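Heads up, one of the protein chains got dropped from this complex, but the rest are sitting where they should.
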Amino acid sequence: MLRLQERLHHARGQLRGTAFALLAGAALMTGAGTATPAMAEGKTITAVMHSGLRVLDPIITTAHITRNHGYMIYDVLIAVDENFKPQPQMADWTVSDDGLTYTFTLRDGLKFHDGAPVTAADAVASLKRWGKRDSGGQLIFDVTDSLEAGDDKTIVWKLKSPFGPLLDIVGKQSAVPPFIMPERVANTPAEEAITGYTGSGPFVFVQDEFQPGVSVTYKKFADYVPRNEPASWMAGGKKAMVDEVKWVTMPDAQTSINALLSGEIDYLEQVQIDLLPLLESSEDVSVETRDALGYQTMGRLNFKHPPFDNKKIRQAALMALSQEDVLGTLIGNPDYYKVCGAIFGCGTPLGDETGADTLISGGDTEGAKKLLEEAGYDNTPIVLMQPTDVISLAPQPVVAAQALRNAGFNVDMQAMDWQTLVTRRASQAKPAEGGWNVFFTNWMVPEISSPLISAMLNGRGDDAWFGWPKDDKIEELRAAFVAADTPEKQKEVASEIQKHTMDEVLYIPLGQYLMPQARSNKLTNMIPSPVPVFWNIEKAD
Amino acid sequence: MLGYILRRILAVIPVMAIVAVFVFLLLRLTPGDPAAIIAGDAATPAQLERIRTSLGLSDPLHVQFFTWAKLLFQGDLGTSLISSTPVTQMIGQRIWPTINIALMTIVLSVLLAVPMGVLAAWRHRTWVDYVVMGFSVLGFSIPVFVIGYLFILAFSIELRWLPVQGYVAPSQDFGKFLARAILPCLTLATIYVALIARMTRASMLEVLGEDYIRTARAKGVKETVVLFHHALRNAAVPIMTIIGTGFALLIGGVVVTESVFNIPGIGRLTVDAILARDYPVIQGMILLTSAIYVFINLLVDLSYTFFDPRIRY
Amino acid sequence: MKFKSRNFDQASNVLEITGLTVRLTGNDKADPVLDAVSLKIRQGETVCLVGESGSGKSVTSLSIMGLLPKGVLAATGGHIELEGRNLLELNAQAMRDMRARKISMIFQEPMTALNPVLRVGEQIGEVLDTHTKLPAREKKARVLDIMNQVHLPDVERIYRSYPHQLSGGQRQRIMIAMALILEPQLLIADEPTTALDVTTQKQILSLIAELQEKHGTAVLFITHDMGVVAEIADTVHVMKLGRIVEHAPVETLLRAPKQDYTRQLLQSVPSLSPRAPRAMPEGQTVLAVEGLQKVYGAHGVFSRREPTRAANDVRFSIPRGRTLGIVGESGSGKSTVARCIMRLIDPTEGEIRVAGKEIATLTRRQLRPYRRHIQIVFQDPFRSLNPRWTIGRSLIEGPLNIGEDKQAALARAADLLTLVGLPDDAVHRYPHQFSGGQRQRVAIARAIAMEPDVLVADEAVSALDVSVQAQVLDLLDELQQKLGIAILFITHDLRVAAQICDEVLVMQHGHVVEHGTAAEVLSNPQHAYTRALIEAAPGRSWDFANFKELQGA
Partner (left out) sequence: MAANPQPAARLQWFFGAIALPSGWRVGVGPMIAATVLTLIVLSALFAPLLAPHDPLAMDALQRLKGPSDTYPLGTDAYGRDLMSRVLTGGQISLFIGIGAAIVSVVIGLLIGLVSGFFRVADAIIMRLMDSLMAIPSILLAIALVALNGPSIWSVMGAITIPEIPRVVRLVRSVVLSAREEPYVEAAMALGSSMPKILWQHLMPNTLAPLIVQGTYICASAILTEAILSFLGAGVSTEIPTWGNIMAEGRVYFQIKPSLIFWPGLMLSLCILSINLLGDTARDLLDPRLKKREG
């Protein structure tokens, strides 16, 4: 601090006498204190998240930033721990022997931020709204007989037929977790965004300070009663150790790194791997991977239109691609990526790489050429959509376009912003008339780690996820998965699904990668977690 | 004068109406679907359609337009489709950083550029002129974001004089505001200074050839008085004009500087809104900036009467 | 004619210029702009520097002031001595001290010479600010005093006025006040009355004389107008191409010029005695104007301005082969009449009959076939030809419009050029390769190419030097005789009107105040305004061309 001030003094001396000095000088005198974080009475963690928070309803959207926001202010009934095992959170549960009745009992001391106690009715309304939006939830509600509040504390969920993974789904942290909201809020129709933001989680949303896309402030919820177990992923005791958490958005990757280095922020959720060297030399900052599973990047073909309505041509496309090339370009640093042919992700209980040989061994351009020829590809141009404004999605199409061209595809890569892409991918029109053939996106591994969750494994034609495969076999396999009652049986079915998916090319997994985070060394006790949660973190002065 | 102002304000109405219709059509013909961004990656087509309907985006165009126009007529810019926040509230939060930065930039630019231009015109075809003009042309030639990065690299990272980014309201802490505003302002000012210095020089060159300058010199008046008292006031009208029209340029620069320096202003709000197809926000913003532009130019026109007594409205 | 005849042999020199040479900077090979100019001005003396444009008069005056445009012109030799000091050697600060205190200058255009955005009182006061340290009240008192001395009315109001709120004469009085407030020894007046109407000119000239008398100032008066010279000069220096070719006391010079150039210059000055009236020709009337009226600014929802009547109930007619002059001072409406007749602007009311056809209300398209009957020559020879077009192209523009064959039109263009006294190869050249007089000849040729019945000459010779003016007037006369065209001649110069017009129409404030043959109007004016105009014409009783008094004046 002293050195800094000396420097400043020196700088002032140098500048004096110019018109600039008047302004700069005034700024420096007061600017001196700004190089260190604000030291208000309470402790604040300032974090730069991967994107700006805009949508505040964690049920209506699957956006990660909104889910993360949900975990700040809402609590969940049960949650999976780092071993993918559901654990009690707001509630304990019992299951009837026939597996048809689940009874959840709320623990004591649960309060909403407005002071009202959390009741079973709140939970029921919240679960029902969630069930309309979440694909896993929909599966459960397909077999639900009734979901009702037994009394203020008890929730009774009756099924028509057993549903093995119920607790896994209710306890999952992606893509839409069943956050518990007050009944009045939860009664909002599922396709309308909620307008009240009262939760019962460890932090309180400060509405006055919310600037959509810019910053959001959370205050510690003094009345929150954490569980006694140690925190593990989304389970365990959520103890808020700071008074305030502030998420700010920085549109420029370097700006956020510089801000972290200069102590203007404490936490950077995602660091672009190429920029890690900028942080390495600093003693005040640690770079680490908080989420050991990371992300899977993938490509999806459009089954509705030529040429990818032809299975052989889909296989040719898969054969042409090489994970190494995609990951090398996207991530660059081999420490942070891993070729992985498993559709459920490597390092997950169901992970299995059957059928992905060419993908993980660098592609087979010659084989792809041959397949294309056999299939009688007529040089139909394939429309490949490239989002220019999303850094983590821009390289895949470029690399893929190159590989597909090498294999003999006629590629029409169309650049667009992400928003155009998400609109266009919803279009079932012919590629030449505003439709598409290929697009790419990334998933967090937990989001694709099970056939019940993974959006790509839906084979219900026009009701399926973008790309619309009509695939009865995959539906049968998914049903079999639900029916499987032991982990071994599940694994068996999952392996079938992997084989089938690669054969039909339901989607093309392009490898797994990790996103390092960076934090100021003042932050300690950060738990590993796929969701960047802010409980338990302590901040030194 | 009052009649003139009235007439000008009346003339704004058709302009703004055209802007409104134009912007509305432009946006609604743009591919893009706010429902998709709200729903996120894993939404199914059916879910998208339901959200679209609940947002009123499935209504016929003219219905949407009149709904919006009716609200607009009541001074309501609507509600953000994405964050469900009233647009006026969003703009209210975001406009001050931009206004403060823009004002400071204009003041800084004028203070720097006008003397530069005067000097260049006075020392026409000497090294002074070439240095000033060289700087001006250079200011036009480097992309704003590169200038911003260079400033950050030099002043924040290497010298550590100023914070890297951010914004603090001047009412909250003026010192902090200044510390954070200087680099963005300087960045923005490079183009603006270039623009104003050029215009000042050109305008001064013209004025310095006028007979009354010779008269002033024939009176034995000092050169500084000739330049700043006699010439500059006569050269002021085109300079004021460029300050006004340069405002559009400033807005463009603001969008970029707000990104580089992480300032929560309306420039970024608009770009974000465009990328997210948040129609009410885009419409509101473009209407607002157009209105500000028109208003500033009205002010500029009125300022002519201050500089030149011959101009009366 | 009574000339000034004071003897200055005993008077001390105020300014002495010896061998002053001025060159274009950085170009020693070109002819010098001023070539060894020498002249001296004694106390109380009025020295007139006459010469045509480009002769170096203004450069001389700017050299004395030290105001030569930097980087363009520079004095390379000679002395300019004032109070024993060589002004050419003074540094910038010392030179600034001289200005307004020792030497002052007034310029030709009082409109542009005053700073339009500063109040005139402030502009006069600035001289005091620069050279004295007077307290504010005293300063204002002195400014008001000098404003009174130059006979400005309502000085308190004018003190606070801006230049554009004053008339041309008032502005020139402000300039004079500014120049004389510190009572300098030398006043340089560079064409100070050229831009003014004759009546105003007369007032300004007598004002300068009055103040000169009062303060004993020496005056260097630059002019091209021999009439002015005759009125005010003690001594006259004639300049030509940067040299002084002759100098002498005024009467000597006007009565017995020695140099051919001086004689030629004097012979070009048109006489105020009207030409002998020509016989009324029997040809039919080619242009008849009836009740012509033009009102400006009559409408506008928000505008509260009073409409201006620029022309009111103007009527006249011209038969073939005759010349009708419209004379009047600026703002009298004479140009408005010309432009209405040409339908360059639309008359508010009235009839214009050209070749028997009423054209006042025709649309532009309907009008086109009648255009050829009436053509115009404008004042400014530099702007009336498209600078990007060859002379030939300009000449055939009209003929092509009326369907003439291009080759034929070009051939005729060459003939026309010969007719107006230019080489016929000029068709391939551009306007900037010609002098003002030559360009005016081209403009006339262009008009004649349409074989019009009427030629409107709107101040067509006003921008030309007297010698050129005389030639162009001769040309017009010649053409009229050859082709029998009627000419509508619009001028502010009574001398020119007297030379060329059969009939004269005098306009004031948009009204015709007198109309008659040139002889009647000029020799026996009926209207007070006409009389005032004639009386204001400088040197009116001197017959310059014949070096003697005008007969019968």
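Read from first to last, the chains carry the letters A, B and C; within each, the first residue is number 1.
The rule we apply is simple: a residue touches a chain if its C-beta (ideal position, glycine included) is under 8 Å from a C-beta of that chain, and two chains touch if they have at least 3 such contacts.
Small disclaimer: the values here were computed from a predicted structure and weren't measured.
Taking every chain of the complex into account, the chain not shown here touches A, B, C.
Within the whole complex, the absent chain has one touching residue among A:Asp114, A:Asp151, A:Glu229 or A:Asp274, and that is A:Asp274.
Considering the full assembly, C:Ala443 is the residue among C:Val127, C:Val155, C:Ala443 or C:Val472 that touches the omitted chain. Taking the complete complex into account, C:Ile376 is the one of C:Leu15, C:Ala113, C:Leu207 or C:Ile376 that touches the chain left out. Residue B:Val137 is the one among B:Val137, B:Ala154, B:Ala169 or B:Leu299 that touches the chain missing from this view. One chain of the complex is left out; on chain B, the residues touching it are 14-16, 18-19, 22-23, 26-27, 29-32, 125, 127, 130, 133, 137-138, 140-146, 149, 153, 157, 205-206, 209, 245, 248, 251-252, 255-256, 259, 270-271, 274-275, 282, 285-286, 289-291, 293-294. Summarising the interface, chain C meets the missing chain with residues 24-27, 30, 33, 53-59, 69, 71-73, 342, 344, 364, 368-369, 371-372, 374-376, 378-380, 383-386, 388, 394, 397-398, 401-402, 432-433, 443, 446, 450.
Residue positions on chain A in contact with the hidden chain: 252-254, 257, 272, 274-275, 277-278, 324-329, 332, 386, 388-389, 391, 394-395, 398-399, 401-402, 413-417, 419-420, in rising order.
Note that only the chains that are shown with their structure count from here on.
More contacting C-beta pairs link the chains of A-B than the other of the two pairs B-C and A-B. The distance from the centre of chain A to the centre of chain C, each centre being the mean of the chain's C-alpha atoms, comes to 86 Å. Averaged Cα coordinates give chain B a centre that lies 50 Å from the centre of chain C. Centroids built from CA atoms put chain B at 37 Å from chain A. For chain A, residues touching at least two other chains: there are none.
For chain C, residues touching at least two other chains: there are none. Across the complex, chain A meets chain B through its residues 4, 7-8, 11, 19, 23-24, 26-31, 33-35, 52, 54-56, 60-63, 66, 133, 135, 175-176, 189-193, 195, 210-215, 248-252, 254-256, 258-259, 261-262, 264, 389, 417-420, 422-424, 426, 428, 434, 441, 443, 447, 455, 462-466. Listing the residues of chain B that touch chain C in their complex gives 3-4, 6-7, 125, 210-212, 214-223, 225, 229-230, 233-234, 307-310. Interface residues of chain C, counted against chain B in their complex, comprise 65, 67, 71, 92, 96-101, 104-105, 107, 109, 112-118, 126-127, 130-131, 162, 164, 175, 178, 302, 304.
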